[in-house]
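A selection of the complex's chains, in situ.
Residue numbering begins at 1 within each chain, and the chains themselves are lettered A, B and C in the order written.
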Amino acid sequence: MSESAVRVEHLSFRYPGGPDVLTDISFTIAPGEIIGLVGPSGAGKSTLLQHLNGLLPSKLPEFVGQVCIDNIPVARQTIAEVRRRVGFLFQDPDDQLFCPTVFEDVAFGPLNLGLSDDEVRQRVRDSLTSVGLADYEPRSTLRLSLGERKRVCLAGVFACQPSVLALDEPFSSLDPRARRKLIAILKQFSGSQIIATHDLDIVVDLCHQVLLLDGGQLRAAGQTRDILGNVALMERHGLEVPWRLRPK
Amino acid sequence: MHIQDGVLSPVVCAATGAISLGAVSYSVHRLQQSVGDRTIPLTGMMAALVFAGQMVNFPIGAPVSGHLLGGVLAATVVGPWAGCVAMTLVLFVQWALFSDGGLFSLGTNVLHMAVIGAWGGHSVRMFVQRFFGDSRKGIVIGSVVAAWATVMAAAALFCLEFRLSWSPREIDFSKVFTLMVSFHSLIGLGEALITGVAISFVLNQRPELICRMGTPARPIEGTGRSVHPTATAITRTLAAGFVIALAIAAFLSPFASSFDDGLEAVLGKLGIENFNLTGNVPGLLEDYDKVPVPVAAWQSIAVSFAGIGGTLAVFALAWLLGKVLPAAPPQLSEAAGE
Amino acid sequence: MSDFLDRFGRGQSMCHRWPPFVKLFAAVAMILAATCAPITHGPLVGIVACVIFFAHTLARIPLRYVGRRLLFFWPTLFLMAISLPLSQAGQKGWLLFVTILVRGTLSFSTALWLVNVMPFDQLLATLRRLRVPDVLLAILSLMYRFLFVLWDELDRMRTARSARLFRKPSLWETWRSAAHLVGRLLIRALDRADRIHGAMLARSWNGRTRWIEPRREDQR
């Protein structure tokens, strides 16, 4: 069991007063593996990802099962440790940007890790450069387009150098060049990753494995090409076989 | 509601500022004990929210519109300590961005809106809630009453400060008082309504958001939800004291202030002043003993109406809002806290 | 959009370049002088007024802007001040009335000056150096950011509303939708506060907030 970076066991969850949003989900992610999380809108992808970061269980009792990150079970006592290891990207960048300037926002994580001022500046510069916003440091986080805000969020995540990435729709509202750049970065990243997205072409390109979620249940899991290339399966769950895998 | 620099004398500003400084420091001290938990972002958000909420106008009549003040709302959601800090920051930022409300009178404004708003509002709510049990209805009624009461208290306090600022012996303030109290009983109604609607909205949509505090909680009957405990003996006493003080301030002081100069003198003064201001023909002077009577009567009627009518209206409002709440809230069974 | 707030805060005049402490103390001193000078000493008040006016010209703040702000400011001040002559006949009341108006106007213009030469982030940095408690600063800077986010959100929700509002709404409808706006904003904001908290923890936040300057060499 020591080789799993993320382990989810029999996870069930519902929002207060609502029906079940997740039902008995179990899977593991090996270190270094990239997992794509696909499924129709409202399937529960964001909800599942938030569990990996301990965003929901601490608040609500409607939570059965266990989530472990690097073999640490997510619980009230371990939540700080877990969140340090998981780099989490919110679907909405405004949920994640909380400092007045881009520099401060990206520097927030490294500063809290207790790095020296120079190291912090270095990390900020590096991660902003890697998302293509090198000269944005002094700008206000209030005056950015959506794609720019998303990339600042990504820079903030990278600057903490987490060991697991949980990204919710990282590619939406990015332009093609930023998207290509991000794919390259993610391919180089050494930790494990779980990426929820509707962009199946990118999943084919990037992910080793795919989890297919629909109606809160895990409908299929396996090699990317096997699952995304399965026309019947895709059709059944409101998805589409991506261009690359279509028989010509 | 904002008091500008220059309206009060520097001494009064300094005195009220000192009281506010003490209160806010204590709030910050209490807040510091919860450093690292969600109170900090929540307080920042609440402050931003009150600020933004004040930008939504609720039209009353043609050119007049009211808006939220937010002290009670903040205290209901984040508790009195964080609520006080949030309101203080709102006032500070309003000064720093718009130069609304003066630098020296910042302390006074903080006293009126943050300390009375959050601390006072919280204790009134807790007091009222005791009569309704810890139900959802109790929360709504409590905050509606608290919202109205805090506005009235702030108005009364302002009159006192105004009086202290400008040579108390020579000026008759009962008119100022009448005006302020009747005007603010209306503003207070608006505030009560908006606060009540906002809080029932939250209770409907996200009941778990209201007043979660670090302290151990106990469940609300019928909902399985919890708020933080109503009170120790001390808070209860404090709350009762506050309500009584409020009652005195709102209802008794206009009469007291008229009585202290002697009724005769006040009536006389009013009559003369009436004459001077309106430039009435001297003929009116002959009716000297009669004219002031309706004025005085009007005055006490106005204040009484403001007080009693306002109270009744507030309770009617609270009752209505309580009724509107759905009977069966979503079932939660939470042990609260983080 | 909320950008009109610090329109002049980014200007480049002599006053803008003064060290923040100098600006702050200059403003405090001017307000102090304005609120303490007895109105009966005409020349003294005149001097204070001249100093404030000079400060505005130095900072190149357009007079029209100051005038417009004053136009909105006077009515509220007037309402408070008028109660004095109303409650006391004769000269004394009017004298106090004038006192309040003059003091209010002078200190308000000083505050306007400070707001315009001191952008908010500079004010924050100054407060930090004045050893204002960390908790307050952390809350303040969070508030500042979300102020704009919520404000813009509110603004856009209002516009979205007016885009589908093809006639003049009744008073009741206006109230209802204003209440909905506030309610929705409230809940979204509170939920967002939770997510922000998560995002802060995810970046190793432990309640202590550290600050550094971007780069010493080429600060703005």
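The criterion applied here is as follows: a residue touches a chain if its C-beta (ideal position, glycine included) is under 8 Å from a C-beta of that chain, and two chains touch if they have at least 3 such contacts.
What you see is a predicted model, and the numbers here were worked out from it, not measured in a lab.
In this file the complete complex is built from protein chains present as A x2, B x1, C x1, though only one of each kind is pictured.
Assume only the chains that are shown with their structure count from here on.
For the criterion of most C-beta pairs in contact, the winning chain pair is B-C.
Averaging Cα coordinates per chain places subunit B and subunit C 23 Å apart.
Note on chain placement: the centre of subunit A and the centre of subunit C lie 39 Å apart, centres being C-alpha means. Taking each chain's centre as the average of its CA atoms, subunit A and subunit B sit 46 Å apart. Shared contact sites, meaning residues of subunit B that touch two or more other chains, fall at 41. Shown for subunit C are the residues that touch two or more other chains, namely 120, 141-142, 144-146, 149, 192, 194, 196, 200, 205-206, 208. Residue ranges on subunit C touching subunit A, taken from their complex, read 2-3, 120-121, 124, 141-142, 144-146, 148-149, 152, 192, 194-196, 198-206, 208, 210-212, 214-215, 220.
For subunit B in complex with subunit C, the residues that touch the partner chain are 2-7, 10, 13, 28, 31-32, 35-38, 40-49, 51-53, 55-59, 68, 77, 85-86, 89-90, 92-93, 95-99, 102-104, 162, 166, 170-176, 179-180, 194, 197-198, 201-202, 205-206, 209, 269, 272-273, 276-277.
By the touch criterion given at the top, residues 50, 53-55, 59, 79-80, 83-84, 86-88, 90, 94-101, 103-104, 107-109, 111-113, 117, 120-121, 137-138, 141-143, 156, 160 of subunit A touch subunit C in their complex.
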